[in-house]
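Here the complex is missing a single protein chain, while all its other protein chains stay put.
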Amino acid sequence: MANPHTAARLGPAQEAGTWASKLPGLILLVAGAVVIAAMQVYFNDYILTLASIVLLNVMLATSLSLTNGLTGLFSLGHPAFMTVGGYVAAILTYPARRKGFMMPDLPESVAVQEWSLLPSLLAGGLGAVVLALLVGFPVLRLRGHYLAVATLGLIIIVKTLVNNLDGYTRGGLGLNGLPQLTNLWWVYGWTALTVWACWRIKHSSLGRAMMAIRENEMAASCMGISVVRVRMTAFVLGAFFAGIAGGLMAHLITVITPGTYSILLAFNLIVMIVIGGTGSLTGAVVAAIGLSLLSEFLRPVEEAIELYGMSQVILALMLLLMLIYRPRGLFGSSEPRWRWPVWGKRQ
Amino acid sequence: MLEVSDLHVARGATHVLKGASLELRAGEIVALIGGNGAGKTTTLLTISGLLRPRAGRITFRAEDGAAHDLAKLGAEQIVRAGIVHCPEGRQVFASLSVAENLKAGAYTRKDRDGVRADLSWVYELFPILAERRQQMAGKLSGGEQMMLSIARALLARPRVLLLDEPSLGLAPQAVETIFEIIEQLNGRGVTILLVEQNAQMALEIANRGYVLQNGAIANTGTGRDLAADPNVKKAYLGMTQ
Partner (left out) sequence: MSAYVLQQILNGLTLGSLYALVAIGFSMIYSIVRLINFAHGDIAMVGAFATLGLVAVDAPWPLTIATVLLTGGLAGITIEAVVFRSMRGAPQVTGFIATLAVSVVIQNTGIMIFSGQPRNFLFPSVMRERVALGPVTISLTDITIVTMTIVLLAILLILVKRTRLGIGMRAAAENLQVARLMGININRTIMAAFALGSAMAAIAGLMWGGRFGQIDPLFGFIPGLKAFVASVIGGVGSLGGAVLGGYVLGLSEVLFVGLMPSEYSGYRDAFVFFLLILILLVLPNGLLGRSAEERA
């Protein structure tokens, strides 16, 4: 059933009506699911875990693309939100009978809870959102590299807080032996959701507002865009997905410590979105997959020649080369052209 | 002495100078007038090396006869060659003292005695600067800053002085003083290229003038001829007859 209004707005290259325009996306989703199912059958645990980590990086990179690439907010804060999200989720899923002993300061009402993965993840995401809201109002007033340093500071502040509130978090010892509730399906589901959400946002009026702010804040506010609200939204959305990713990661590697999600992780995420092209979601996805696999491939090499840190140096050098010779990254800030006939150019 | 031929200069995406040509003979005062955005400052910035032209040449013939294409030289070398640009808007180093600003002007010079002599000369020329020599340049008035800006340029011992809008924002008395000084400098042998919105005063003291319009030279002649030209009068001198 074609809605005459939407038909007028969608270009002629696309069939009017919602079914056809969603089809390519659905096909990709199903195809992905088939691949995942196949992987579950044919591959061993190591490959499955690796695939999960790769997809988590995709999730992190695309959500970071929303904040940094689209809106032009230079945030390095993802690890802070991952830490909050991870710890909240971990504390909730932690077996109730050991919680009281391990984390003595937890209030009684929390200590008796033992939740399953999904509500814990959502609580973690909510925690990250709360942090983003608290911190966002003051910090988002900053611009450029001062915002970046402030978010770096946030990572350190969160790490210090978690480290010291050991009655709640076991401090520097961290929480280990977490139930391994995450599997590739969970990660796939959340990653697909994140990518889809970011894609929809990018091609919506909110996304256009974000890009307008990135290009020229003053002009954007003259157009009636509430700069404060849009930046806050971008920041909070990014934080939410980072929080979820933190929870998923914690229940994949069954461990979380104050330093697990570090400044180095923030850096590696930046490498991904810069190489992919800040602002391009396809770029973020491609770069996240490529660089995660590269890292993983280099690790045994590193161990074999006993040059620990080599893979990190290589990633940093790749970033530098990209910044010097092709600062727009692989895809610039747009999505590759061949996708338009597939997805349809959204107005 | 200085010949600009067919200069094309872009600033960002805008093609500002579209084939401008002018000539500066030794010992002259040449006025470059034109409306806002015509490209006057761009011309000076290109001569002094802060901007690079897309096309065209800027030939400078030094006393020893050697010819240099300024478009190929860096800003530092152009200053050493004796071409000094006194920028628009005064632009003194506000956090440095008057004396330090002057020392900055003498940056390229190696002759200590010469610099000292020029310093005393400049303090004679501008007694206010002598009084305020330890003060931070940011605290000076508009007119004093203009004097400092020119004095600073003089410390580089220029053969050619590029002056960008020296009268901008100054009270009439200060403008008179500045223009007197310009004539004095010319008397001492400094060739001057004077960019001015105040076309009247500029053409009065100039030997010759150029009118820059939309990035190219629209008119040229002696100072007096241009001042008498009806088109020039209408467009730039605010006269309707």
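Order of writing sets the labels: A and B. Residues in every chain begin at 1.
We adopt the following convention: a contact is a pair of C-beta atoms (placed from the backbone, for glycine too) under 8 Å apart; a residue touches a chain by one contact, two chains touch by 3 or more.
In this text the structure is predicted, and so the values were computed from the model without any measurement.
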Checklist entry - Among the options A:A96, A:V110 or A:L161, which residue touches the chain absent from this view? => result A:L161
Checklist outcome for this item: The one residue from B:A26, B:A94, B:A117 or B:A171 touching the chain left out of view is B:A94
Checklist outcome for this item: Hidden partner sits against chain A at residues 74, 138-139, 141-146, 148-150, 152-154, 156-157, 160-161, 163-164, 263-264, 267, 270-271, 274, 307-310, 312-313, 315-317, 319-320, 323-324, 327
Checklist outcome for this item: For chain B, residues touching the missing partner are 48-50, 75-76, 79-80, 84-85, 87, 91, 93-96, 100, 103-105, 107-108, 152, 156
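In the analysis below, only the chains that are shown with their structure count from here on.
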Checklist outcome for this item: Per the C-alpha centroid definition, the whole-Å distance linking chain A and chain B comes out as 56
